[in-house]
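Some chains have been omitted; the remaining ones sit where they do in the full complex.
Order of writing sets the chain letters: A and B. Residues in each chain are counted from 1.
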Amino acid sequence: MILRLFPQEVNFFELFEQLAHYAASAAGDFKNIVTEGGINDAAIEKLVDIEHQADDVAHTIIDQLNKTFITPFDREDIHALTKELDDVIDMITAIANRLLVYKLTKTDANLVRFAGLIDEAAQALCRAVKGMHNLKKRHLVTEACVEINRLENAGDTMRDTVLAELFETEKDPIAVIKWKEIYQDAETVLDICEDVAHVVGSILVKQA
Amino acid sequence: MILRLFPQEVNFFELFEQLAHYAASAAGDFKNIVTEGGINDAAIEKLVDIEHQADDVAHTIIDQLNKTFITPFDREDIHALTKELDDVIDMITAIANRLLVYKLTKTDANLVRFAGLIDEAAQALCRAVKGMHNLKKRHLVTEACVEINRLENAGDTMRDTVLAELFETEKDPIAVIKWKEIYQDAETVLDICEDVAHVVGSILVKQA
């Protein structure tokens, strides 16, 4: 195998921007679907499309990583960043799919709020990833990561409030089973966004 | 510590074949148990036996890895392959055990279908792992990995269908709680098989 010596041949930063952009698209779509209560096969297909396009980019990153000798940052950070960004998209698609499988097609105010947080976090992810290849914009990256942490904390609090309310007011155990899973998974999306922020943060520290 | 320089002293390929063989044994046993509705303490004990033998092989791999300087493929891939193959077996045993704990001892047509997919995937894993140490058989490895991806997709669809049916027809919430977990865990076994296929695929790419 010929290992490439010159990292400029592959623009990892550009590929990561693409991945982050797909995450933001998925989050935006999810917010719209959930707000309009418009979960249906077509909406899922659109998300699955984004998921596949993101998978292609993720495969390109890993393929190029295996063929490139010098990388702009640590190989394990490239692996982690690819996996976490991909996981954000997979998890959003999984939740949307579950809403359809569970026939939860009406608008739910709590889920709309979660989708809002997820949308904001995905946009902050884009800003963080975009800022990475411009050392002069480090402060923008840091600001975006701080914002993601804030949104994850807000998600934790929201999950506690929403679950307490669910157990308090919903007397149908089947509905409790469904919504408990949906809310917990929604909060998990924010956890994964925070994981991305941690990887980005650790890349910045090493480049300092 | 003396690091061994010559990889032929430890045959990692052989150890991985043993691990994959245990995964296939566990999957075959699980299929039989589930088809015959014969879940009982003896059946679990047999699976736990396989799990322990696989654990021994996994420990041997990691011990040898720590003592060997030159390995036939990347150290992190050896770690990942060992962990994922072990996880396949652990998860199968965990599901069988849960069936017993939840007293779900009757044959369930949906679980039989899942066990069939898992059995096919574990056999494909064996073919993939066996083909790895013979570069002339690369196409067999690729075919097996493609097959595992196909089975995982089939598992996703099956989980959606089966969960939709469960929520539609099962009115006892306790039964819903139990079967939902069993079906989701069965699909997770296929996810882990796909993770193994990804690791095998990435090892092949690097050796190209």
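Worth pointing out:
Everything below uses one rule, namely that contacts are C-beta pairs under 8 Å (C-beta built on N, C-alpha and C of every residue); 3 or more make two chains touch, one makes a residue touch a chain.
If you're wondering where the values come from, they're calculated on a predicted model, not measured in any experiment.
In this structure file the homo-oligomer totals 3 copies of one chain sequence, with 2 depicted.
Convention: only the chains that are shown with their structure count from here on.
Averaged C-alpha coordinates give centres for subunit A and subunit B that are 28 Å from one another. Contact residues on subunit A toward subunit B in their complex (touch as defined above): 1, 62-63, 66, 76, 97, 101-103, 173-174, 177-178.
Put simply, subunit B touches subunit A in their complex at residues 76, 160, 163-164, 167, 173, 176-177, 180, 202, 205-208.
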